[in-house]
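A single protein chain has been omitted; all remaining protein chains appear in their positions.
Right, chain A next:
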Amino acid sequence: MSFVPGQPVTAVVERIEIQKLSQGPNLVLGFCIGGGIDQDPGQNPFSDDKADKGIYVTRVSPGGPADVAGLKIGDKIMQVNGWDMTVVTHDQARKKLTKKNEHVVRLLVTRKTLEEAVKQSMSRPGPS
């Protein structure tokens, strides 16, 4: 998941669709994010490359909409509803996720297990 400056970022992503749950006046998704270009990337426990300033999922509340949709802790969010999440500040990321007039968020997330799974399936000899 590391990126080489100057080269486009490539990653294996999973598409996750979360329905927002309305709790009183708010719409909640049921997870917490951390990171951003204005944060300290060295403190991120979920990233491999400690220079990675992306948005990561730090907590998923059990039974919440994110958990139901399959979001896992430690996921890096690449896109939200088409908006890029790799080079955003923490607050911009929060705003993109908590738009009041959207009831569904479609995330593109990536995690290490995805890449390994793809590598494994590629290295395994295909059924033929």
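Please note the rule applied: a residue touches a chain if its C-beta (ideal position, glycine included) is under 8 Å from a C-beta of that chain, and two chains touch if they have at least 3 such contacts; residues count from 1.
One rule holds for everything that comes next: contacts and distances are computed from a predicted model.
Visitor: Which listed name, "VANGL planar cell polarity protein 1", "Exosome complex component RRP40", "pyruvate dehydrogenase (acetyl-transferring)" or "Glutathione S-transferase", is the one UniProt assigns to the chain that has been left out?
Guide: Hidden chain, UniProt protein name: "VANGL planar cell polarity protein 1".
Visitor: For chain A, which positions touch the chain that isn't shown here?
Guide: Counting only chain A, the missing chain is touched by 28-29, 31-35, 39-40, 43-45, 58-59, 90, 94, 97-98.
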